[in-house]
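Apart from one protein chain that is not included, each protein chain of the complex appears where it belongs.
What follows is chain A.
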Amino acid sequence: MSLELLGISVLWIFLFGYLIVASIDFGAGFFVTYSEWTGQKHVLGNIIQRYLSPVWEVTNVFLVFFFVGIVGFFPKTAYYYGSALLIPVSISIILLAIRGSYYAFSTYGSKDNKWYTFLYGVTGVLIPASLTTVLTISEGGYLTITDESVSLKLTELLTSPYSWSVVLLSIVSVLFISASFLTYYANKAEDTRAENLLRRYALGWSVPSVLIAVIVFYMLKSQNLEHFQQMVDLAWMFMISLGFFMIGVYLIYKRKAYGWAFTAVMMQYFFAFLGYGASHYPYLLYPVLTIYDGFTNETMAIALVVAFIFGLLLLIPALYLLLRLFLFNRDYVKGNE
């Protein structure tokens, strides 16, 4: 495998990791707020707090890892995306800041501040929406590129049906991933009421998530025909994804093996995400930047890969410990500790 490909694969996998852990987090925010409106907050609040409070920082580091890594492996992305994305990314930063401080402030500070819960829920929906604009822009056609500068065609972005369909897909996916994980978690905690509620949410959002994915796929045809064609060539990946989707939904529907159900949902997104990424190859930004001309020098690439391997050796046992203590620990999950 070439270093370029290795670099982008590593980053893509971490971005996928972020997609999963962050979706669980963002979706949870929405469910808490929503259940507060419908007077059921007590059903969910506890379970979500227990799982999310110890891990929100780790979730954030996945994002930091991705953007530091992509600028490291592909410094030219800093130039193109950095110049163009000042406004959308700044919006994301602000939303992330509000959300990040929420955990700390609400866990120790004002316990039941309605206003803060509201912000927590709203940011959970808005952050994925604002972050996905980066993927939208990567399809090309939203930037004005001259020799001196790169700038964003904001009106074009805001009036593009493709862009809005991607936003919608991100939100629905977040809710689906989150609900299927939390169903599993509630089940482990033997909290039947929460489990039933979350299971309903998971089933409710399952079909829309696939429908909207199909819509996005067709919208892409008019946005970026080349990418669309390549996706058609990789159709088998999306078929596998669909297969996992059906397994996941079936298990949740039958109230069986929630752990496997969530794994199936993760695999569903893994294959869809891989298919999307592989068909995007070799472009980082259509049609001006590929992973080959945006790549850093070879020495740096090797240094980064070596650092990455050593980093993983530290990271994997640490993550395992975290999961052992908070996710797979019966007593903790049930709230006995």
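Methods note: contacts are C-beta pairs under 8 Å (C-beta built on N, C-alpha and C of every residue); 3 or more make two chains touch, one makes a residue touch a chain; residues count from 1.
Note that contacts and distances are computed from a predicted model.
Protein name for the hidden chain, per its UniProt entry and selected from "Glutathione transport system permease protein GsiD", "Dihydroxyacetone kinase, C-terminal domain", "Cytochrome bd-I ubiquinol oxidase subunit 1 apoprotein" or "Non-homologous end joining protein Ku": "Cytochrome bd-I ubiquinol oxidase subunit 1 apoprotein". Remark: the omitted chain is touched by one listed residue; of A:29, A:45 or A:69 this is A:69. If you put the hidden chain back, the residue from A:46, A:60 or A:230 that touches it is A:60. The missing chain, though absent from the display, is touched by one residue of A:5, A:104, A:158 or A:232; that residue is A:104. As for the chain not pictured, it touches chain A at residues 53-55, 57-58, 60-61, 63-65, 67-69, 71-73, 75-76, 78-83, 85-87, 89-90, 93-94, 96-97, 100-101, 103-105, 107-110, 148-149, 151, 296-297, 299-300, 303-304, 307-308, 310-311, 314-315, 318-319, 321-322, 325-326, 337.
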